[in-house]
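All protein chains of the complex are present and in place, except for one that has been dropped.
Now for chain A:
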Amino acid sequence: MKISYQWLSQFVDLKQIEPQKLADQVSVTGIEVASVIAPDAGLKKIVVGHILATRPHPNSDHLTLCQVDIGAEEPVQIVCGAPNVAADQYVIVALPGSRIANNEKIKRGKMRGEASEGMICALQEIGFSDSVVPKEYLHGIYVFPEAKPVGQPVFSFLGMDDRLLDFDITPNRADTLGMHGAAYEVGAMIHEKPRFPEVNLNESGAKSSDLIKVSVAEPELVPQYLLKVVENITIKPSPLWLQIRLWNNGIRPINNVVDVTNYVMLEYGQPLHAYDYDQLSSKQIGVRLAQADEPFVTLDGEEWHLRPSDLVITDGAKPVGVAGVMGGLNSEVTDQTQTVVLEAAVFDPTSIRKTAQWTNLHTEASTRFEKGINAADVETALRRASQLLADLAGGQVCEGIAIGNQQVRQPLQVQLDPARVNHVLGTQISRQEMLAILQDLQFDYQDQADKILVTVPLRRWDISIEADLIEEIARLYGYDKLPSTLPTGIQTKGSFNRRQQLIRTVRKNLLAHGLDEVISYSLLTEPQAVAFTHTPKPAIKLAWPMTQDHAYLRQNLISGLLLDLQYNLAHQQNDVAIFEQGNVFQTVDNQNQPKEVPMVAALWSGQVKPTSWLTKTRQYDFYDAKGEVVNLLTVLGVADQVQFVADDTIAQLHPGRTAKIILADQVIGFVGEIHPNEQQALALPVTYVMQLDLLAILNTELPTIVSESAAKYPAVERDVALILDQNISNAQVVALVKENGGKYLTDVSIFDVFAGEKIGHHKRSLAYRLHFQDPAATLQDEQINKVMLKVTSALTENLKAQVR
């Protein structure tokens, strides 16, 4: 709500504090003031003019020549195109050299041959929004309802010299959605007691309760429901001072009755509604839940089929309003209305919230009912509106109130322990200071032996426990006065757990090897979410995704990396080596929450980085990816236990260029090339990826490291070159060598792979270096020869190897 500085100063002495300074203070002690709005900002030389005479423009069928008194010695001629211009109007004149809305400059000029000394303005032309301009002036110039001093700036006559503090309230402080609440808040801050005028009513004639019968079917949902009848009213525009209050708060003035209900809502924060009494055929008002699909037309002309959870107001039979949200077209106040029924109520916030949400009718009224109402002022607001209708519409206020329900709870009493306040805040605020703050808040209290018993007024329904009162003390005492300390007490150990250490190790290693880290979205399309996994689970879908691109929870990290690659390729970044560490989501039978598995995945595409004038460029290949995986597994201590097995089971990967990674009989990941079909579909060059399940690695028990002295005896190396059938894998050879290499074989490394004509079709040559070491003695040639013979004959026998 936009709190008018001028209006506020009628309730509380603002001690001449500048609006901006007041706003800053309110922000620091209570409610964030998003901005201070000056409606006349940027406008100048806009004055009241009195149209003395008009005549049609000789060269136009829609322009009018106006003789306008602008307070100068002579009247000036202004050309006006508005259809509603007429003699004897008091109007807004933008003089030559003036600035109007949007920083537009007005110059003296000629229009179709006739001089024009400025412009007669519509409200929109001096910065009003279409949504607040009274309907009669929406398509023409604005005309003051009464004479104003000509030549004077218009701003003060239109409320534009006011300053509006835009209170950006949090949901708990809806008590400031009315001027009274705002006055209490500001008053507490500047130690001023707010003062509100009394409501004095002259009631006469019939009793409200005789004129209208009221019944509330759901008293639980409607703790207060009060009606008052005002007769013999004359519908007309409201006085300008009231219209100003409305339009400065974004509400369009309609007529005196509607305006009064809105005005009192701004005053008290209590939404009111006015029904045309004569449209209520049975002279009854009921409150009940709607029937399923019950049809209803709200006063904005919209047609609804209501739900059984919606509260409706009825004329005894059919709905005439959606409670707390919007009235109906069938009981709307019109120019012909003579008698109105005013309604002031409290509705259940949850009920109103549900209705406002599904209908998407977030009105000034529904917002307030949702967030809470000052139960103490419901009747007062009703009486205040009646008083204004008597004053402004000549109405006759009927006696008393027709009560549907009037349950007003007792104010809460909350104990405040001054020691507790200081214990929580870390302060040494004296009891006297605390009592002074409670006084500033206008809270009643009893200063008891050790505690203070505070009676919380109903207008502060956000306060119900001691912690709430501690906040009141703290904010008004001033957070700037809090000391700055650090928690003391028993020392605690700060450290990363094993999982966090493992993840850090993984990231650190990949970074050290030149892979850039990325963070992709966890929510993807369904095909993206379920791709690249050996164990696809049912896709987990959002109930109401924002877009189809982000609707399913990912089960792999590769799809995200591919999106990152595509983005980079589209921006001429062709050499990409990236990785991501993050969770994938897997449904688990009989378990509500999915399993979240920490994974790491990497992607390589384009030229090997970094390139330089010293190195020959080449493209990333399978073995770059695999090498990185092995490196990671080594650092994580499981490389020895891992097997790479050719794999053609993941549809998005090349069936001949993919290995699954197996640790203790469990598939923990894969490394491979993106399938050519997939590459084509995504317009990618040849790309390699890997993914590892870090949870599986984390769950692997590692032996304690026990060091040994480095061997002092010479090691022996022997090379062996083999010609093999092409389909014999390196893994087979190595396994056989290890099996037959004896206890001194420490390592087998391949150092050459060759295929070509010389060797023959479907053959290839593999060359290995075998490392032998006896930790306790020097190895003898005969020993090694014997082993080598065993190895080569095993290779020959089992793999038909030909030793070169």
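The definition used in the following text is that a contact is a pair of C-beta atoms (placed from the backbone, for glycine too) under 8 Å apart; a residue touches a chain by one contact, two chains touch by 3 or more; residues count from 1.
The working rule: contacts and distances are computed from a predicted model.
Between the listed names "ABC transporter", "Phenylalanine--tRNA ligase alpha subunit", "Multisubunit Na+/H+ antiporter, MnhE subunit" or "Ion-translocating oxidoreductase complex subunit G", the UniProt record for the complex's undisplayed chain reads "Phenylalanine--tRNA ligase alpha subunit". Checked against the hidden chain, the listed residues A:467, A:664 or A:681 yield one contact partner: A:467.
From the set A:135, A:409 or A:423, the residue in touch with the chain omitted from the display is A:423, counting the whole complex.
Checked against the hidden chain, the listed residues A:496, A:623, A:713 or A:751 yield one contact partner: A:496.
One chain is missing from the display, and on chain A it is touched by residues 27-32, 170-173, 349-350, 353-354, 370-371, 423-427, 465, 467-468, 470-471, 474-475, 479-480, 482-487, 489-497, 499-500, 507, 510-523, 540-547, 550, 553, 564, 567-568, 571, 573, 576-579, 582-583, 585, 592-594, 596, 609-610, 612-615.
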